[in-house]
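One protein chain omitted, others in place.
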Amino acid sequence: MLAIPLIAALSIASGPPASAPPRQPAPVAIRVDGVVQTDGAIGPGGWIIVRNGRIESIGTAAPPPGAATFEFVGGIACAGMVDVATQLGAPGQFSEPSRAFTPDVAAADAFEPDHSSFLAAARSGVTTVALTPGSDNIVGGRLALIRTRDDHDRAAQFVGPGPLRFTWSDAAFPEDRLPSSRMGAMARLRELLANDTAKTAGASLVSAQTSDQIRTALDAFTASNRPLALLQPFHAEEALALLPGRAQGVVVGPFNLDTAERETRLPKQLADLAVAVAFTANGDGAALRLTAAIAVRSGLDPKSARLGLTSVPARLLGIDGDAGTLEPGKRADLVIYGGDPLDLAVSIQMVLVGGGAVAKKETP
Amino acid sequence: MIPALCALVLAAADAAPAASAPQRLRGDVIVLQAAEVHVGDGTVFKPGLVIVQDGKLVAAGQSMPLPAGANVIDCGSATITPGLVDAACQLGTSALFGAAEQGSEVIPQLDMWDALDLYSRDFEQLVADGVTTVFVTGEASSVISAKGAALKTGGPIADRRLPAKPIVKLTLGPESSGRGASNRGPSRFGGVSYSTRRPTTRMGSAWVFRKAMHDSIAFRDAGRASNEDLEPDAMRALADVLAGKTALRVQAREALDFFTAVKLADEFGLSFSYEYATEAAQCLDLLAARKIPVIFGPVRSSDSIFEGFEGAMPALETPRLLAAKGIHFCLTASDGSGEGGLGRQAGLAIRFGLDRAQALRSVTSDPAQMVGLDGRVGRLVPGLDADLVVWNGAPFDDTAKPVLVLIQGRPVLDLQGKFRKENS
Partner (left out) sequence: MVLSSLLVAGLLAAASSIGDAAAVRGGTIVNPDGSRVEKGVVVIQGGKITAVGGPETPIPADATVYEADGKVVFPGMILAHTQVGLDIPNENMPVAPFVNVYDSIEPNSAEYEECLRTGITTVHAIQGNNTVIGGLSRVIRPLGDMVEYMTVRPDYAMKISITPRSGFNRMTQMAELRRAFADLKAHVEAVAERRYEEEQKKKEEKVLVVPDEAVKLGMEKVTIDDLDARWRTLWRASKGEVPLFVHCDRAMDVANGIAWLREAKLLEKAVFVVGTEAYKSVGALKQAGRPVILSGTLVHKDVDLLTGKETEIFVPKVFADAGVHFVLQPNGFAFNADGLLWYQAARCVREGIARDVAFNAVTQWAAEAIGMGDTLGSISTGKWGNVVIFSGDPLDQATVVEKLLLEGRLAYDRSTDRRLKELSTGQDLAAPSAVPAATAGK
């Protein structure tokens, strides 16, 4: 049952529910002065028309009659942020240390839709998160993809299973559990990758820290034709050259003002190698923006930084067909900032999840 | 021999890029000149030179016309030898979760390659010691180890692995039966440990081997697993040992374990090489009669007259005695490096009577041959990898060390900046 194609799941969820009337019969029109484009650059603004939870047009049409209109002078619209590695709603519930390989564990089983942290995430501009099993196992289980608000703005919503989460660092090798050697683990990992036929979109999320952990993880996944994204690969500068063409992306964060330069310059190094970077901050939009801003301060170009908050994580989770960028036809998960999202002095003016406003300031 | 060399040189010259081409290691011809060139098979050229192209050795000799456009590096009074080869290295494994698999006594289906940390500093140290090729031997805490893996100690990560012949190791004695260095101690969290899982006696180790072999035979003949918990992959891997497709090595320190190994090998019609071999000096006649190759060492500075592991101490003249008996042998530094490294093992063997030429062979061509890599490394002859060491004195002397090391023609150690200067 977890093998329902993700996009199908999303369209079912976002289509007009059979039992309840559409929450938002009237279209929404939002006027902004800039739009973050699919390449991360800030392009010209105009009217964004949202109908039935989807983006109908951007800058090409006037507000239709009867539309609820919002105008933001100086406002910039951007896709809602996506965080690939969070433990929202159930902190401490994702640690299952009994066995080294637990591919059948599903983070969805620990999902609590009514938890207030989802609303907080949504208000901070995060529209999609993945719940991620902990780092106690070599194979920790399957991610759960969560929209932070449902169409009725009542709770968070499970939209489908995500890729598997792997831990290929010391944390997954406690002293009281087998296998105890990396070659023993490699043998079982290869077996699992060869036999796991569950087809989910997106890239497996792999925690690896040292250069050699990265090398061996890449070897194992490449050999079985599996896409992978690396999670927090710090202390591994020697292995970065191995990533282009083999890793779908790298997930880093959160950064704060105390984070060492050795770590904060990693996004820039990866961008130089044309490796995509996604940011993570446990679903906290403000922390995500801070992380991206610090990466920019350490040399990352702003376009890559904006994509690292939106389209790159969406692609890693396999939901880029429907989220991660502002394009006509995609879900209306969007955030209106008072300026460039990377400018931390800028505040959020409005957040829409599936077209429904979950947070908005008074229109000027 | 000289005309043949000249032909090769000319061929190299033809293939060489124009003299004005920018300095580039691959494709370029590099010539190293030195006071002495030791080929590794006993031949010495004084003075000598070696010619390297595309990571391979093109020629070595006393004097020959230099190819046009060659990058000539004068090493002065130095001596050039092949890069050293360690046939039983135990370095380079991932430190935190590495090579000791506590899950089973019998793991021939696993591969030591998967336990290696190619970014380990161990490899830098090995390069500094002049060791360019290592065969990382199976870990001793399982009775039947994983297959060993051969690799270069430097150069691009993608070029490191070498196609050595498959070798698994049987460990007899305290490492596999008691608390060896890597056997996990009892944990307050439970789990397996040397006290719950290991065979606890020498008899136990021999029994684990014997039973695994019988299980494998039954599996091979009946096509199904016996009622024990040995994995099918493990039994298939052991069938390769029985069929001679995978070589067997035995690690034992004490002579009595060696005698056990001989008995076990006879039971299953196997031949084996003898690793560690601390007490080889006490088994010379049997080793010679059975033509058992020996991988001797290491002699540690802690293996002194004052203490020895289980009372077993390596006899200092063992290399000389093995040579005198005509026993095929090589030296290993095992997990030693620096002052306990492979070059120092050879130096110690020289101090205790081993002929210098044979000492060189015992750390280059002989170990290469033992792991089936003699077609790739171990000698300075045309067609082999251009792995070589330039020493600032007589090789293995206490007063000498490697100052320049090439692996596949690339400098991986260059203390005197020879290549920097050439390239500036």
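So that you can tell them apart, the chains are marked A and B in the order they are listed, and the count of residues begins at 1 in each.
The rule we apply is simple: a residue touches a chain if its C-beta (ideal position, glycine included) is under 8 Å from a C-beta of that chain, and two chains touch if they have at least 3 such contacts.
Remember, it's a predicted structure, so these values are computed and weren't measured experimentally.
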Taking the full complex into account, find the residue in B:169, B:344 or B:379 that is in contact with the omitted chain.
-> B:344
Touch assignment to the omitted chain, from B:41, B:317, B:335 or B:374, lands on B:317
Touch with the omitted chain, as defined above, among B:64, B:262 or B:381 | B:262
By the contact definition given up top, give the residues of subunit B that touch the hidden chain.
-> 121, 255-256, 259, 262, 279, 281-283, 285-286, 289-290, 299, 301-306, 313-318, 321, 339-340, 344, 347-348, 350-353, 392-394, 396-401
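Keep in mind that, in the parts below, only the chains that are shown with their structure count from here on.
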Subunit A and subunit B, separation of their C-alpha mean positions in angstrom | 48
Given the complex, residues on subunit B that touch subunit A span 94, 96-103, 107, 109-120, 139, 146, 157, 184, 187, 189-192, 233
Over in the complex, which subunit A residues touch subunit B? Could you list them?
-> 170, 173-187, 210-212, 215-216, 238-239, 242
